[in-house]
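For this view, one protein chain was removed and the others were kept in their places.
Letters are used for the chains, namely A, B and C, taken in the order the chains are written, and counting of residues starts over at 1 for each.
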Amino acid sequence: MGEETKAITLVEAVTQALAHELERDGDVVVFGQDIGANGGVFRATDGLQQRFGSERVLDTPLAETMIAGIAVGMATQGLRPVAEFQFMGFIYPGLDHILNHAARMRNRTRGRLSCPIVYRAPYGGGIHAPEHHSESTEALFAHVPGLRVVVPSSPARAYGLLLAAIRDPDPVLFLEPKRIYRAAKQPVPDNGEALPLDSAFVLREGSDLTMVAWGASVKETLAAAEQLSTEGIQAEVIDPATLKPLDIHSIIDSLEKTRRCVVVHEAARFGGLGAEIAAQIQEYAFDLLEAPVQRVTGYDTVMPYYQLENAYLPGVERILASARIALEYAREGDR
Amino acid sequence: MGEETKAITLVEAVTQALAHELERDGDVVVFGQDIGANGGVFRATDGLQQRFGSERVLDTPLAETMIAGIAVGMATQGLRPVAEFQFMGFIYPGLDHILNHAARMRNRTRGRLSCPIVYRAPYGGGIHAPEHHSESTEALFAHVPGLRVVVPSSPARAYGLLLAAIRDPDPVLFLEPKRIYRAAKQPVPDNGEALPLDSAFVLREGSDLTMVAWGASVKETLAAAEQLSTEGIQAEVIDPATLKPLDIHSIIDSLEKTRRCVVVHEAARFGGLGAEIAAQIQEYAFDLLEAPVQRVTGYDTVMPYYQLENAYLPGVERILASARIALEYAREGDR
Amino acid sequence: MHKPRLQLQASFDIAYLQYLDKQGQTTQTLPEFATPDWLSYCLRQMQLARLVDDRAVKLQRTGRLGTYPSSLGQEAIGVATANAMIGEDIYCPYYRETGAFLERGVLIEEILANWGGDERGQNFQHQPGDLPVCIPIATQALHAAGVAFALKYRHSQDGRPLQVAVASSGEGATSKGDFYEAMNLAGAWQLPVVFVVNNNQWAISVPRHAQTGTQTIAQKGIAAGIPALQVDGNDVIAVAWAVRDAIARARQGDGPALIEAMTYRLCDHTTADDASRYRSARELEDAWQWEPIKRLDSYLRAQGLWSDAKQQDLDRELAQIMEAALDRWESRDPEPATAIFDHLYAQLPAAFYEQYDQLRDEQAQTGNRGE
Partner (left out) sequence: MHKPRLQLQASFDIAYLQYLDKQGQTTQTLPEFATPDWLSYCLRQMQLARLVDDRAVKLQRTGRLGTYPSSLGQEAIGVATANAMIGEDIYCPYYRETGAFLERGVLIEEILANWGGDERGQNFQHQPGDLPVCIPIATQALHAAGVAFALKYRHSQDGRPLQVAVASSGEGATSKGDFYEAMNLAGAWQLPVVFVVNNNQWAISVPRHAQTGTQTIAQKGIAAGIPALQVDGNDVIAVAWAVRDAIARARQGDGPALIEAMTYRLCDHTTADDASRYRSARELEDAWQWEPIKRLDSYLRAQGLWSDAKQQDLDRELAQIMEAALDRWESRDPEPATAIFDHLYAQLPAAFYEQYDQLRDEQAQTGNRGE
């Protein structure tokens, strides 16, 4: 109220959203490993247990199948569990409950029970973490019918999308790009305004090239777009944010102008979400396309230990190289 | 030896391959739920325990994480474990060990240890089974670096590919399309000849349309091709069989002739392997393509209980409809 | 050789409970709740379960139902468990639970619909909060722990009476991490949840001794610090006492419990199974001697509480119930294929409209739900 809104980081925006919903809705409970007194290993839940009590903000035993599974039981009885996996690399024991139960409870009971759960996990590489701490496997979850998969790329979007995820009547996997947890600050008013879970965000307008990126890769993608801009090329940068269901139409709309597209993600290429986006683009915009959709991705190998992680992750140079291929492509006949 | 080779079913070919390798290589051990005295719920291991003893063919306790995990330990010590998941719908508790350990043991120890494991699972719908018994989630596994994913579509390929999988020095997920476990018989000589794990099979030649399918869908795809043939359209039908690493070049070669492509799979569309194939086609054959690659897939919803499973699965009619779209497609300018 | 002196750090016992022995004779004074009426009611409910199972198996044999898991010989467990619950408690069942379902008010036509490949069978009309039939083994144990958390949370937030979650499973399920993680959390958080294990000696073809090296299944509760008891699972009174006692303690805020109910699977695993491949005829014959219905019947007749006449009346009554349910089941309209999208999300996102329309048009053309 008249007070100036403090600039906060992405991880602080997560905390702010969690606090907002804990305050607003008595059905919200938050749990995971080390999220209580410790406030989470990234401090995403800092202060929440003190403020809302250890009945609503709970440390669990060390068991991810359990974390995923109890959320299902809680949600069927009307709670709104927000469950944290400490790192995405440790989410897999929970997949069975996410895929076989949370994502289909509503469908298999024909609407009788539902699972308004948010599963949160820090994700992605680039922080020099130990093995298994730098995973990007959003594609596995985006393939699961009944689930939503959401990735914020700024403090404001983290806040608005997490509010939306918690209020959503169905399960949402909310992946937090830890490389940008503290990369930038932004004033984020705690106004309780959710962002839509079905619309992409156009982060930069342009008519020469469409660049699609989410999570931490948005940073390098915008940097690449800036670089191109100095060369007189205006790239439109789109962050789908909600990867499932995907707002392909915003991307197609952009292609109406640009006719060329680059998709960027940290995850391995083969079977990554870049494939789905490329497939849909050629389905919906075949006639528009002047060049094959380029994928700039992690390599199809295991995420390396940190010495080599930067060789693995798509950086500005790799994005630029692919952008140039897309921009300079000419059909055989036209060459 | 002069004896005539008996025609056998796909599931019998699996048994034959397992027996062959158990016989040939003392390091091979086979385990899973109900695979001993019961011979597996589909009889894929029928008679193996009697023949090779319960030290090499073992019933495990009921725990899929365990099945996936012990295979890793065994393999590091030089055994060649062949582990069965009773249905693909129950494989998810094993994903952590498959993805985080089996698929990267060689890489993370820089070659010191390796995981020559075969994880087998019956997969796919169409047999009027109960809930969770009709899954097709090959795309999840094909995204995992370091893994191989193989799906046979005939008795002979089941035999040759399973031999190859067991002999392969790295982990292989071997998915057996249960809808065609007994759909057809074929003489399969028990000659120990493995098939390559990096080459697609051209099941039918043609120059008007490329159809890509694997597993049980090969059946409907070939049927659709036959139907087209009566109309004078010759479709080439390609079964990649090894979905990862994918032999895209055989598909591209075919497109050189046909310039139009349909991909068929039972799995849900979004993030399915059809997306990867479409993405690679537009990357490698952009100039060739006369029509967007069509995907004929399961719907992006939960695999239904059996009353509605046939509405979900791509049948001949749906394949034909998409084939016609691909065949009749003309660019805006050319219309 | 050196033998060190060890200090005793902790001690644990596993006890066993039985009221009616294999011949149906009492081994001790019956509890108060075991009145003649209650006992006759249990006999009736076990027989109804057996009848539904029998008809379902026959429907499967003639192709009118999919794979079906009978509870033949294990009826006492489901009936006694569900009978010990109040309506507001939440049941988290596994698949072999016809007796418990009937006792919870699930309709016979819902049971048939479910195993007949129709999701509407899980939309229980009379039990809005109970979980659906759970097929992935042991996962329901974790759901039950989550349910129990919610029940405890509601109780502490708005003072409503504490309700209890009850999870059922087979003994094979206790080998799975889910089961252990659920027990462990229940113990650590003192959740109002009761785990009832149907130890029918087989997990499909895998015998109990191959499942675990323990003397009992009950002792698995020791690993979670929760009270555990083994009972004669073919003695409906013993099961009922154990579950009532565990529920009463949970309802009072005293936390979880594990009950191992010893029984025998007189049927094949499911209609898709052929138990003669792995199980001796002799073992099966023996087990028929101590099955729960015969046992209670013997006891009630010895007490003059049951007779051929009563049985005949009951047979007629149950047959009518069954036929009426079959009629209702058979007269249901099939679901339109588009139903596969209708409950995917609360609201179908726009991204799926195209597929929905495609499916609808396809169905309009073929009119045969894809078949």
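The definition used in the following text is that a contact is a pair of C-beta atoms (placed from the backbone, for glycine too) under 8 Å apart; a residue touches a chain by one contact, two chains touch by 3 or more.
Only a predicted model underlies this, so the values are computations on that prediction, with no experimental measurement involved.
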Contact list for the unshown chain, restricted to visible chains: A, B, C
Which residue of C:Gly177, C:Pro192, C:Gly233 or C:Pro292 touches the chain not shown here: C:Gly177
Residue, one of C:Thr214, C:Gln311 or C:Gln363, that touches the chain absent here: C:Thr214
Candidates B:His20, B:Arg43 or B:His97 - the one touching the absent chain: B:His97
Candidate in contact with the missing chain, chosen from C:Leu6, C:Ala281, C:Ala309 or C:Ala364: C:Leu6
Residue of B:Thr9, B:Gln33, B:Gln49 or B:Thr76 touching the missing chain in the full complex: B:Thr76
Contact set of subunit B toward the excluded chain (per top definition): 26, 29, 55, 60-61, 63, 65-66, 68-79, 81, 93, 96-97, 100-101, 105-114, 145-146, 169-170, 198, 245-248
For subunit A, residues in touch with the removed chain: 33-34, 36-39, 41, 59, 61-66, 89-90, 93, 128-133, 269, 299-302, 304-313, 315, 317-318
Hidden partner interface residues of subunit C, rising order: 2, 4-19, 28-29, 31-32, 175-178, 180-181, 184, 187-188, 190, 210-216, 218-226, 229-230, 241, 255
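The working rule: only the chains that are shown with their structure count from here on.
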From subunit A, the most remote chain by mean C-alpha position: C
Computed distance of Cα centres, subunit C from subunit A, in Å: 40
Set of subunit B residues in contact with two or more other chains: 65, 89, 93, 131-132, 300-302, 305
Shared interface positions of subunit C, touching two or more other chains: 119, 136, 177-178, 339-340, 344, 352
